[in-house]
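A single protein chain has been removed from this complex, and every other one stays in its place.
Think of it as A, B and C in the order they're written, each chain with its own count starting at 1.
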Amino acid sequence: MTFSYATTLGSASLPNPILTASGCAGSGKELSQFFPLTQLGAIVTKSIMIKARSGRATPRMAETPSGMLNSIGLQGPGVDHFLANDIPWLAAQGARTIVSIAGETVEDYAVLARKMRNLPGVVGLEVNISCPNVENRGMVFSCHPETARAAIEAVRRNIGGDLPIIAKLSPDVTDIVAIAKEVAHAGADGVALINTLLGMVIDTNSMAPKLAQKTGGLSGPAIRPVAIRAVYQVHAALPQLPILGMGGITSGRDAFEFILAGARAVSVGTATFGNPTAVIKVKDELEAILVEKGFSSVEQAVGYAHREVLE
Amino acid sequence: MTFSYATTLGSASLPNPILTASGCAGSGKELSQFFPLTQLGAIVTKSIMIKARSGRATPRMAETPSGMLNSIGLQGPGVDHFLANDIPWLAAQGARTIVSIAGETVEDYAVLARKMRNLPGVVGLEVNISCPNVENRGMVFSCHPETARAAIEAVRRNIGGDLPIIAKLSPDVTDIVAIAKEVAHAGADGVALINTLLGMVIDTNSMAPKLAQKTGGLSGPAIRPVAIRAVYQVHAALPQLPILGMGGITSGRDAFEFILAGARAVSVGTATFGNPTAVIKVKDELEAILVEKGFSSVEQAVGYAHREVLE
Amino acid sequence: MQAELVSNKRVGAYHHMSFSVGDLASQALPGNFVAIAVGGEASSMILRRAFAIYRSTEKGPQGGLIELIVAPHGQGSRWLTNLPVNSTVDMVAPLGTHFGIPTEPVRALLVGGGYGSAPLFGLAELLKSRGCRVDMVLGASTANKIYAPLEGKRAVSSLTITTDDGSMGVQGQITDVLPEIITDKEIEIIYSCGPMGMLQAITQVSEQFGVMHQCAVEEAMACGIGVCMTCVLPVTGEDGVTRMLRSCIDGPVMDGSKVIWDSKRKIPEGTFGA
Partner (left out) sequence: MQAELVSNKRVGAYHHMSFSVGDLASQALPGNFVAIAVGGEASSMILRRAFAIYRSTEKGPQGGLIELIVAPHGQGSRWLTNLPVNSTVDMVAPLGTHFGIPTEPVRALLVGGGYGSAPLFGLAELLKSRGCRVDMVLGASTANKIYAPLEGKRAVSSLTITTDDGSMGVQGQITDVLPEIITDKEIEIIYSCGPMGMLQAITQVSEQFGVMHQCAVEEAMACGIGVCMTCVLPVTGEDGVTRMLRSCIDGPVMDGSKVIWDSKRKIPEGTFGA
């Protein structure tokens, strides 16, 4: 039997379903010392904003049981620097790039989308809407249907061409299915599930929040059950909507869990911090599992856990 | 210096701030083989419903990284059996009891509250509103301000006397502070934070959800950062509202983290499964930490992490 | 309790592990189990793993011992079987119900599947010491999953082995050989331990032949002490009412004829509170 490891996310065709997670692989340069970026289904860049950002004050990190908190605050040199330096470099590597963009206003998303037209090697856009909306009391875009919708509509109207738009959602909501429906309706070609959960660690020595910014995003294996639930729920409600799954993937087994729940591709984030080649390990292990289980393609396995199970 | 380990939750005075978590200590009988229940600040019973319930089908449990999922489904013999058997037994032990009640309709909460009047040894009521509302498409009461409010109002109107009402909230909401405000307004004397997070595990061997009920509640150390964040946020917004903190407490250090975030007392749940005497360990360790840090009472340490920290 | 690992030997697909537990060993009866914390101090595995007690010895050169037969199956059991001798583990023991011993001598058949044979050898000795005649049937998928040590077999009059692949004993399943043995040996009671499907099948045979059947069930357990309600299965009581009982404290040893088998992923109709 021939096995096809290829997958798609909207109009993007990827040779395999293993991607990096935004913010966990920079723009690829550091990881390229460990493996060629062409090995990846795609590299998802850290979220790019319009202007340069210093990010948040340190400490920015706290380890937690089977997880970690971060409050990087989207440090980066801004979109123009990114377009001038990183995109050509990534294209030269032959990497497939999914650019993650993040804004503080709806207009930001529109401006960023326009800049994303016709870039070499770019196969998709991940729209990080788990960001505070400065025009609305810092409320996170993806936490409310209206603002989630507005951000995605701004991207849809400005992107042009057929670059797939993947809306990245926050799990910190009462009803993630409602948000997924909203962004799909607003023109998203897929959803990325999940961003980090809002968490906090208090340092019991200093008796103050460990992170300078007090709260941070919880990632790693600890959150995997929440991520799997989100993917399963959204796939059940919107079986046609492509899902990029993530949250605590460290092995091929974990990635398989996401595929079975309904993801067409997965991102490996925090695991890279413990093991620089984690994403290649996940890729090799998932392929072996799919073959062993008798699937002839990724497609076949997507959402397989939703079938009626006869006991 | 004399140290006072006592605390209060509304009008309930407790000799120490360490409680069991609902559903993680039955009604005390099993744990009483390991230590006298009088050692506890209070025992919080499993959630009691009006009628007997078989609970959910098995498998009801899946271990996850630093956590576990459960879908017990509130198995129990119903409130009348509980009142006839467990309450007298608990009173005979000299235990301080906080009864947890759970309903499927607003009327259920009202009926249960009426049955809770004047019970021997009962020092408080925990109202588990993280239950599906059968009258409203199974939506969880505490996930929406209106239904959260309705359930707590029903209890308030029917309880009589001055038994403190502690509303137990689900973390699976966009804005937990809003829900806390709502239940405080509806007459809750305090809030219990947090109930489990909705999660799922897919068994990669059978390629189907591990739990018979598909989703389950995530508990254990994995969720502690989410719980600490919830306690910190609610204490910041409502500094006068007593908080019973819980979620992944396994040591005195963990309990201290909750106290610093703003909890006046804490519940130990999942840790009991790994160690039947975990709650006594937490109690002894927390006391030692508070003394070592120079606090003369629990009260002094409550919310201490909110002070302005001079660097 | 901290228990020291005093020996750890591979036997076929299993590890035979002995722990020094002091006086506690004297409290353990056949059918009881232990619960061990796995993964070390900073473990991401927060729940204990349960293991049937293979043998408990009150005294010996190392004091009281509890012996287990562990299959390196997943992360927890692999961690355990990889432990070097002299390591200590955190163990809660003994837990659960034990096999009931008849007051009169009877003709007993002990049936074990895979590592389910473990608790049967101690039971065989106890039954024999009470004057019972003990026969035994062990089954597994393949030869190296049959655990049947020489010294354990002392107490049994006959031992029949079945393997799915025929690599040892009779090719087939335990239930293929049960009817003949029950008839030939005039069996009055069956004691069993093994996978739930096997226990269910034995229940059918035992009912057919009208013999009693005590079985040790194995349900996923979170607490092992009766507080979490994860380990339940439907069992019909004296009053004819079926309730979801905890296999950790109302079991693991149960009356096979009272268990409603085939209840995975559904609550049987008529169960109390359903």
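A few notes on this one:
Operating definition for what follows: contacts are C-beta pairs under 8 Å (C-beta built on N, C-alpha and C of every residue); 3 or more make two chains touch, one makes a residue touch a chain.
Note that the structure is predicted; figures quoted are calculated from it, not measured.
Contact with the undisplayed chain is limited, among A:P221, A:G247, A:G262 or A:G303, to A:P221.
Interface note for the absent chain: among A:K51, A:R117 or A:H185, the touching residue is A:K51. Only one of A:V44, A:I72, A:L125 or A:I228 touches the chain withheld from this view, namely A:I72.
Along subunit B, the points of touch with the absent chain fall at residues 65-66, 221, 309, 311. Although one chain is not shown, part of subunit A still touches it, namely residues 23-26, 30-31, 34, 46, 51-61, 63, 65-68, 70, 72, 75-78, 212, 220-221, 270-276.
By the touch definition given at the top, subunit C reaches the unshown chain through residues 38-45, 75-76, 78-79.
Methods note: only the chains that are shown with their structure count from here on.
Comparing per-chain C-alpha centres with the mean over every protein C-alpha atom, the closest match is chain B. Distances between chain centres, each the mean of the C-alpha atoms, put A farthest from subunit C.
With each centre defined as the average position of its C-alpha atoms, the distance from subunit B to subunit C rounds to 36 Å.
Centre to centre, using the average C-alpha position, subunit A and subunit C are separated by 46 Å. Residue positions of subunit C touching 2 or more other chains, listed in rising order: 44, 264-266. Within subunit A, the positions touching two or more other chains are listed as 65-66, 221, 309.
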